[in-house]
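Step one of this worksheet: look at the structure below.
All protein chains but one are shown in place.
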Amino acid sequence: MNEEKKKAMQNLKTAKGQIEGIIKMIEDGRYCIDISNQIIAAQGLLKRANMQILKQHLNHCVKEAFLHNSGEEKVDEIMKVLEKFAGK
Amino acid sequence: MNEEKKKAMQNLKTAKGQIEGIIKMIEDGRYCIDISNQIIAAQGLLKRANMQILKQHLNHCVKEAFLHNSGEEKVDEIMKVLEKFAGK
Amino acid sequence: MNEEKKKAMQNLKTAKGQIEGIIKMIEDGRYCIDISNQIIAAQGLLKRANMQILKQHLNHCVKEAFLHNSGEEKVDEIMKVLEKFAGK
Partner (left out) sequence: MNEEKKKAMQNLKTAKGQIEGIIKMIEDGRYCIDISNQIIAAQGLLKRANMQILKQHLNHCVKEAFLHNSGEEKVDEIMKVLEKFAGK
């Protein structure tokens, strides 16, 4: 597993732990703004994980595709992801 | 627990399950674009959970505050959250 | 016009000027990453203008509505905006 994937994995595991904590916060009736801030932190981790996945995708799959003349399809594919990503 | 908090809780639990699935996808060496799309789905669930928390915060805490003349502080507080939220 | 609206107005005017500059950058064949960064700056200004509009909406219209017992409709309305806003 490459370095970027390892980082993504770590961020996802941290996000999972945070979400468990947030569920507990709601059960304990904690203040909404604190809950909301924790959800935003977890969103930030998922965003970072996604960036890391996309970065190594560009550096490996998209690179390979460009070297074999099929890069444009890969770019279309990645743009569809970014379209959704920029809206989350 | 009010209806909005229950929905937020459910979305957080689903997001947690999805993240476990995504970690497994990375371990299994699945295609990056598929992984990325799953992360985006989990981000969408967190976003929805956050909206539900904020909605019931407005309908309860902020309402109460307005009725007791301290609404502006609550609005400042919620704007800080939205500032960060809109950037995740 | 209240303070928040004036600030929003100013941000919108600055954004408009930036967009004129970006159009010129494209015509001049400037480097894409520089163009992209300028578009992001303009997006940031629009985001800020929107936050200012929403803030004074909460402090005026939504407050009034809560004091007259029709706050929940206003909250539904603002949540619909936030739903879209958080996705831009």
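Note that the chains take the letters A, B and C in the order they are written out, and that residue 1 is the start of every chain.
Please note the rule applied: a residue touches a chain if its C-beta (ideal position, glycine included) is under 8 Å from a C-beta of that chain, and two chains touch if they have at least 3 such contacts.
This is a predicted model, so every value here is computed, not measured.
The missing chain lies against chain C, touching residues 1, 5, 8-9, 12-13, 15-16, 19-20, 22-23, 26-27, 32-33, 35-37, 39-40, 42-44, 46-47, 49-50, 53-54, 56-57, 61, 77-78, 81, 84-85, 88. Where chain A meets the missing chain, the touching residues are 47, 51, 54-55, 58-59, 62-63, 66-67, 71-72, 75, 78-79, 82-83, 85-88.
Keep this in mind: only the chains that are shown with their structure count from here on.
Distance between chain A and chain B, defined via averaged C-alpha coordinates, is recorded as 15 Å. Of all residues in chain B, those that touch two or more other chains are 47, 54, 78, 85, 88.
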